[in-house]
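Note that one protein chain of the assembly has been removed; the remaining protein chains are unaltered in position.
Here the chain labels run A, B and C in written order, and each chain numbers its own residues starting at 1.
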Amino acid sequence: MNLDYTDDQKAFRDEVRAFLDEKLPERLTEKGRGTRALTKADHEEWHAILNEKGWLAGNWPEAFGGAGFDAVQRHILEMEMTRAGAPRIVPFGIAMLGPVLQKFGSKEQQDHYLPRILNGDDWWCQGYSEPGAGSDLASLRCEAVRDGDHYVVNGQKTWTTLGQHANMIFCLVRTSKEGKPQEGISFLLIDMETPGVEVRPIVLIDGGAEVNEVWFSDVRVPVENLVGDENKGWTYAKYLLTHERTNIAGVGFASAGLDSLKRIARAEQDGDRKLIDNPHFAARMARIEIDLMAMATTNLRVVSAAAAGQAPGAESSMLKVKGTIIRQEINALTRTAVGPYAMPFQSEAVEGANEAPIGPDYAAKATGAYLNNRKLSIYGGSNEVQRTIIAKSMLEL
Amino acid sequence: MNLDYTDDQKAFRDEVRAFLDEKLPERLTEKGRGTRALTKADHEEWHAILNEKGWLAGNWPEAFGGAGFDAVQRHILEMEMTRAGAPRIVPFGIAMLGPVLQKFGSKEQQDHYLPRILNGDDWWCQGYSEPGAGSDLASLRCEAVRDGDHYVVNGQKTWTTLGQHANMIFCLVRTSKEGKPQEGISFLLIDMETPGVEVRPIVLIDGGAEVNEVWFSDVRVPVENLVGDENKGWTYAKYLLTHERTNIAGVGFASAGLDSLKRIARAEQDGDRKLIDNPHFAARMARIEIDLMAMATTNLRVVSAAAAGQAPGAESSMLKVKGTIIRQEINALTRTAVGPYAMPFQSEAVEGANEAPIGPDYAAKATGAYLNNRKLSIYGGSNEVQRTIIAKSMLEL
Amino acid sequence: MNFDLSDEARMLQDGLRRYLAEAYTPAARKDAVEHGFSGDIWAGLAEMGVIGALFPEEQGGFGGTGFDIALVFEELGRAGAVDPLIDTGLLGGGLLAAAGRDDLLEAVIAGEMQLALAHTEPGGRYDLARVATTAQEDGDGWTLSGRKAVVVNAPRADRIIVSARTSGAAGDTDGLSLFLVDPERLTLAPYPLVGGGLASEITFDGVTLPPDALLGEAGQAYAALEAAQARATLALSAEALGLMEAIRALTTDYLKTRKQFGQPIGKFQVLQHRMADVLIEIEQARSAVINLAGHIDTDDRDLHLHATKNLIGNVAKLVVEESIQMHGGIGVTEEYDLGHLAKRLTMVDHRFGDALWHLERFIALRAA
Partner (left out) sequence: MNFDLSDEARMLQDGLRRYLAEAYTPAARKDAVEHGFSGDIWAGLAEMGVIGALFPEEQGGFGGTGFDIALVFEELGRAGAVDPLIDTGLLGGGLLAAAGRDDLLEAVIAGEMQLALAHTEPGGRYDLARVATTAQEDGDGWTLSGRKAVVVNAPRADRIIVSARTSGAAGDTDGLSLFLVDPERLTLAPYPLVGGGLASEITFDGVTLPPDALLGEAGQAYAALEAAQARATLALSAEALGLMEAIRALTTDYLKTRKQFGQPIGKFQVLQHRMADVLIEIEQARSAVINLAGHIDTDDRDLHLHATKNLIGNVAKLVVEESIQMHGGIGVTEEYDLGHLAKRLTMVDHRFGDALWHLERFIALRAA
């Protein structure tokens, strides 16, 4: 046993740090820390910088233009980027669709779409959830009916994150109502410029509009946009969900959040002392930090096993649950930390958000982040679904 | 709305206090506070003192020799007795069987058994639970087969508290296997001197042996010992369970436990300060006290409604859950408070327990009480059963 | 001991609940959220005597007990009402009453005057004595200098009551004075609050006031501020209870109608038990509000104040988080009712001291 990185891993970490020092634009990290949202152009700029270095698709094999990193390298890259305040790599093309196409897509699909993801020619979004089919994906109803060389798609998707920026969407659609609910599902790639596709923003509780409904009315999709076999989409979806779970614990986000919380607690006056010296506040913060120290090691254990070729099982679910609890507690305590300045409504979506924030800078995002991040335990398989997976794998019931 | 007692209620409280001052033997309260268990004779002595005053059966109508107190008076009596450190009134005859006989028993049963309960001629115990039928009472299997003027009882009961002192047991027995499981159950009174009854102690995790298994082998019980109608025992059992829930919140026990915890925390040295001045300890204790202050008022609301003739519904279940959580947290924090002196095994059941305790007096019971009181959330309808009752009554599912 | 409402109280409760259920339409709420309050509803509340119920007869009202306050605000909470009754009624009105300004109080009770209390300062958090703003007396009156933070209802107030130091230093309870200020003397940039309503930051940069702007006795305002804030805290706690009940009702309905995996999600035992725990805690919150209401005019006021606000803060967090989780995605959308209620309930912990703040003071009182 050895908790330290190997010399090679340390060298890689140093390389990442040097790269971020040099190439990560200050303007983007400032946006991340402040009240302003990253624009589509911001994301594209950062993707291009990473792509130039060859690190945009750390998880892709080199044959497909990826970096071919192992799990530990990917972990190092993610941790260092988060620590440096870099924008998150938009996951839909890189982390989600890419692996599916590489495993199940046709040669034509791979040759066409994979380079376009890397180059930023396509912005993908995800069409999984439907109203009435949240955690229960198998019950989805958006249907695709074969009509000659096309599928005709009708229905609705929802919770489509950043769909407003996307020109392409990968969808689970129902192509058969026979057999078990999950047996009649297919995996379809849809150009969002096709007539009949409509995107409507959903305003969230924090005032932001990063998620969308996507409506399909007689949308004609060429049959060559089917990935793999018809009615086998459930298999591909599960494969994708496994890949989505890279960095499922969110250790980097939690660490960055905790650092930020500590800065706030050191700045906030609480009577005759700083807030960080309030023993009751400090106790809540310490419990979170202690939990995070342990979870970070659990995460490394899973990462290390993955690098050695072992597929993570219920451990992913454990990391998801614990990771979201920790991040949400950090959000809750950050809201507590800013005191009365949690009250002003300071949303990116509200006019005037580019004005100076009300109260200290660090207060502006606290309430919005708390409210918005309630989603962490809901999406990507709710924590209830994860607990059932854990129990089943343990109790064998 | 008015949170104060009425003048009559205050007068009653003062009367109770004066009575306890005068009549409650110091020897019994000392035992309660120390490491020694109350003997059968101790319980009988206290029952006799209460009976002489006419207060032993506060919940019984005066026609049956009870005090005929309303819910508020009973609450006052219970709170004052607990506060004074009086032994608990043994519930099996007074609180459980008495109301069942008064409602469903024959005139002969009432005339014979009720005075004997008050006089202390009979010590009753309860034969409800069976191995394999804990919270799921309807699945019980101990059977009574009619044979002329007798039932012949075979089977086993368990968790029979203080059964070692009892000469009588009231049992739920299966008299029919037809219909729904709860339809074939009868309520039977059994003399424990009858051949074929055997009592075996169950040693608990704290070393005590207050609960027992009771075995029945061809035990012949006269048919006149059947309460009410054959196969209607489930109805009587449910009625009994409702009555058992008087004082279900255990506010008195919790208050006494919290007072004791505070005394310990004021006595315990913790570095350069007393433990009560440790902010992290104080925070846990304050949270319990704040919870208890609210629950005490919830309890009064239910008591007040009961005094006005309203039957408590899911409120009993809420009080049971919250009440046991609070008492168990007090036990847990008391164990924490005594520090390393939680380690010596100081059980009443262990030889030498009448010697001076190891460490400070107040430490002797801490670990045993913590372990033993895990039962609070298990018996009398586990907290899981209570939560289901609450949810059903609210969700109407 | 009696937990029943008097007939008058029950009539007020029924009337208010019915009125709000009818009048507080989505449009009216939207109006109140964006503009701080809805004028028609404010007039309606005044007409029903809701403002008067907050004051005793000797102050021109017909209520004023802790239970009256709790009753009114539980109903406002249940309706998700935004109207600034705490600011105008309990803070502003309470301080006017303490200073014997019955002339203005009459207008408040009639619904004709809106008030705001400019007290908290940047960095002051929840400490009532942490006022650094100064008021200097000269021959012509008073000169105010300092900054006030998150002054709720300031943009809509007809008068703003401003606390300032006439002696001592930030943290002292002595030396605080109150001034009645016409907002036309100030530059107020309004901003919206989470959960609705408007507030302003206020900077006093040598603002001059006439001599009669002083409210009550100079230097002696702390006790009045404490009493007014105690009643406001009771009101906010009762509002929180009403919000919890509304959220619980919404969530219960959702559990019964929303289907996943082939059945209403309320059939899932795990959600049933968690909902049972939520219900238990809401009952705890109800009792905590009763405790504070029953002790608001007694020596035990502060003990119950700290206990109640601590418990309310903790239960509010549980109710918000569990109700959103049980709703799933829809729980974090703006459009659905839960969002508004959850935001208001979340903000309860950010006024008059949060759960940790009250915990520490409860411990200190118990140790005293």
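Keep in mind that, in the parts below, a residue touches a chain if its C-beta (ideal position, glycine included) is under 8 Å from a C-beta of that chain, and two chains touch if they have at least 3 such contacts.
Computed from a prediction, not measured in an experiment: that's the story for all the values here.
Engineer: Where does the absent chain touch, in terms of which shown chains it meets?
Structural biologist: If we consider the entire complex, the absent chain touches A, B, C.
Engineer: In the whole complex, not just what's shown, which of B:80, B:122, B:143 or B:268 touches the removed chain?
Structural biologist: Candidates B:80, B:122, B:143 or B:268; residue touching the omitted chain: B:268.
Engineer: Which subunit A residues touch the hidden chain?
Structural biologist: On the side of subunit A, residues 1-6, 9, 72, 276-277, 279, 282-283, 286-287, 289-291, 293-298, 300-301, 304-305, 314-315, 317-318, 321-322, 384, 386-388, 390-392, 394-397 touch the unshown chain.
Engineer: Can you name the residues of subunit C that touch the chain not displayed here?
Structural biologist: On the side of subunit C, residues 268-270, 272-273 touch the unshown chain.
Engineer: With the missing chain put back, which residues of subunit B would touch it? List them for me.
Structural biologist: 129, 132-136, 139, 158-159, 202-205, 207, 268-272, 275, 278, 280-281, 284, 328, 332, 335-336, 339-346, 350, 352, 358-360, 367, 370-372, 374-375, 377-379, 382-384, 387
As a convention for this text, only the chains that are shown with their structure count from here on.
Engineer: Take the average of all CA coordinates in subunit A, do the same for subunit B, and state the distance between these two points in whole angstrom.
Structural biologist: Result: the chain centres lie 53 Å from each other.
Engineer: Using CA atom averages as chain centres, what separation in Å is found between subunit A and subunit C?
Structural biologist: Taking the average C-alpha coordinate of subunit A and of subunit C, the gap between them is 38 Å.
Engineer: Report, in whole Å, the distance between the mean C-alpha point of subunit B and the mean C-alpha point of subunit C.
Structural biologist: 43
Engineer: Specify, in ascending order, the residues of subunit B that touch 2 or more different other chains.
Structural biologist: In subunit B, residues 279, 283 touch at least two other chains, as defined above.
Engineer: What are the residue numbers in subunit C that touch two or more other chains?
Structural biologist: In subunit C, 359-360 touch at least two other chains.
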